[in-house]
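This is the structure, below, for whatever I ask next.
A single protein chain has been omitted from the complex, and every remaining protein chain is retained in its original position.
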Amino acid sequence: MGTINVSKKYTAVEKAYLPAILIGMKITMKRFIQGFLFRKSWTIMYPEKRRDYSDRFRGAHFISVDPKKTENCTACFLCETVCPAECIHIVAEERDEADNSYGVAKEKKPASFDIDLLRCCFCGFCEEACPKDAIKLSTNYEMATYSREDAIVDLDHLKRPMNGRHEKKDS
Amino acid sequence: MSNPTIEIKKPKEDLNYTSGLRPVHSDSNPDAKPLPKITIDGKQFEFKPGDTIMQVTERYKLHEEIPRYCYHPGMPIAGTCRMCTVEVEKAPKLMTSCSTPAADGMVVHTKSEKVMKSRTGVMDFLLTNHPLDCPVCDKAGECKLQDYNFEYGPSKSNFKEEKRVFENATTKVLSDKVTLNMNRCVHCERCVRFTDDVTKTNDLVMVNRGWHKELDVADERGLHNDYQGCLTDFCPVGALTWNDFRFQKRSWFLDKKASICDRCSKGCNIEVHSDKDIVYRYVPVFNELVNGHWMCDEGRSSFQDLMNPKRVISPLLNHNGSLTATSLATVLAEVKKSAAAASSVQLIVGTDATREEAALLKDKSSLAFGRSVTVHFHNGFIRSSGEDKKLDALLRMADKTPNTRGVEEAGLTPLANGEVSADIVILFRNGRAGTPKLSANQKVILWGVWTLDEVKALPTTNVLALIPGLATIEKEGSFKNADGIVQKFHPAIEHRGGAVSAHQVIGLLTANK
Partner (left out) sequence: MEYFDFLQLIAKILLVVGVCLGVVPVTVWFERRGAAWMQGRVGPNRVGPFGLLQPLADVLKFIHKEDFVPKNANKFYYYLAPLIALIAPLCALSVIPFGDKAIVGGREVVLQIAQMDSGVIFILAFAGLEVYPLILAGWASKNKYSVLGALRGSSQIVSYEISMGLSLLSMLIVYGSFNPHEMVSWQVEHFWGAVVNPFGALVFLISIFAETNRLPFDLPEGESEIVAGYHLEYGAMKFALFFMAEYIAMIMASALISTLFFGGYSLLPGMDFLVSFIASFFGFGSVGTTNVTAVFQFVSLASKVAFFMFLFVWIRWTLPRFRFDQLMDLGWKILFPLSLINLVVVTLGVYYFNR
């Protein structure tokens, strides 16, 4: 037993340290010239230019709607069941006959549908569990809010039109 | 003929929940005739003559052996669903196990290839018209169609045509308690047989034939029996749903704990279904000695009283004429002070107290209050257990409190004339017992489960204090029911408010010198 010494002996040049500093300064000077003269940089000027994300990117949630703007959600609680972060909270109720107009009749509807974005881990399980393709994750990644309360989004917020909604992509 | 009506007598053993689903054994006496034996899947079982194959499996708790839709141990046998068919050796075809009497030396295979193929076929047929609305259906998670389809069903349907839709019965309100969705029905007719043979009210019938066979109410009275909740329990699919529970919670979220219904003196065995200590429904549990498979609607809805938002769950004290929430220690100190100052104190124990609470209050209240306290019981519905009677042939009792016999047994006497006669009256009740007659200026201290409405409805305005107590499903104890059966129960949910048990209150009062 005992410790194994892995440190190596330094050569005289390495010990002098100054040559290494000069090499380092050469590198930074090269970068400086690249940046200063040739305007080379890896920065994306964010608000004007945006990084392209793949369609598989999992951003803010939305709830898809039918042509009459009725949510496709039937409050089946499968997303709430599968959610590992327990961030989805649904209250179900009976849907009025009048709202039951388009497509498959939905006798049940969400009275409230809240997602706590701060708890959400964006795993996308809800999207996979949903039998109606109602809840989906958009490619919208701008979810900053001014307060924690604002990060709990409700049904109206989830139904709103926004960028990154892919309503028809896989239906 | 003096009596022109013709009675069709049915043997009482027909409702075989009274026959006992227990294994039977041959008498050890060598002279007695040995019981017949049947071989099911290579194992020999003894049975009582007259049992069907299904009932033999029930006796030996082989619940997983034979799937069934129409068979229910509490109802007469119909043999309509064909799900329970088994292979009997030497029989040319598959036999329905629910209706084939077991015979000595019979050899039955419940899992042979032929049987499995038959079950797959039955499932395929049942699913031709069953809608794929499990996400919306409240039965999902406890649905027999889901379970058996998972186990035996075909992975793909062969049915290419349009599914049958009952336009008028998709959401049909049968009564204020039960809603029907006819699309989901698999025509097992358990509900029809229940109203015919168990409640004997003949509420439901099947109308039309074949493709158009539809469940409907028999006459203009509609669905009117007192056991409608049971329909929703044994409906194998989500066709009949209980309105109180409809869309409230998915079944897989529910915690299931056994308890006793305290809505009447029958003491039905129940399962409390709750999530995060909020009760969503009561479901009856089979007990052959008490309630069989059933439970009345009144008891089924009784959890609403406990989940009432107006239930008082923090100690209240009279402050300048109005009841104000404060700490338990303050309330108990004030209670003890006013009890000591009063000329006489009466403690009225409601008959919804457990046997343990009754004994405790009888023995320890004088010690706890530091002065002599006379203890009586009060029921509110009947004077004593002798007056209790059945309201119908099944379960419902006239005494709407659970423990009249237990309180009497503890040695308490009823309140004379139902009137109180003391300076201060302490009313101990748990939400079920009635309140005795009170004069408009009677000083009272309330203790136990009260709602604000109940407090306001009291004739007296002189309520000194209120000590919140635990309800039946929140505490531990035992009841003696109308039949003299003592049933012990444990907490089914945890109380999340400020209510404390009677034992704790007595302990605190005794410690508070």
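Letters A and B mark the chains as written, and numbering starts fresh at 1 in each.
Note that contacts are C-beta pairs under 8 Å (C-beta built on N, C-alpha and C of every residue); 3 or more make two chains touch, one makes a residue touch a chain.
Because the structure is a prediction, the values reported are computed rather than measured.
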Touched by the hidden chain, restricted to displayed chains: A
Of A:21, A:91, A:118 or A:162, the residue in touch with the unshown chain: A:21
Which of A:3, A:43 or A:147 contacts the chain that the document leaves out: A:43
Positions on chain A contacted by the hidden chain, ascending: 21, 24-25, 27-29, 31-32, 34-36, 40-43, 45
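In this text, only the chains that are shown with their structure count from here on.
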Geometric centre distance via CA averages, chain B-chain A, whole Å: 47
Contacting residues of chain A [partner chain B, same complex]: 74-78, 81, 92-94, 105-108, 131-132
Footprint of chain A on chain B - complex, ascending: 134-136, 140, 170-171, 181, 246-248, 250, 252-253
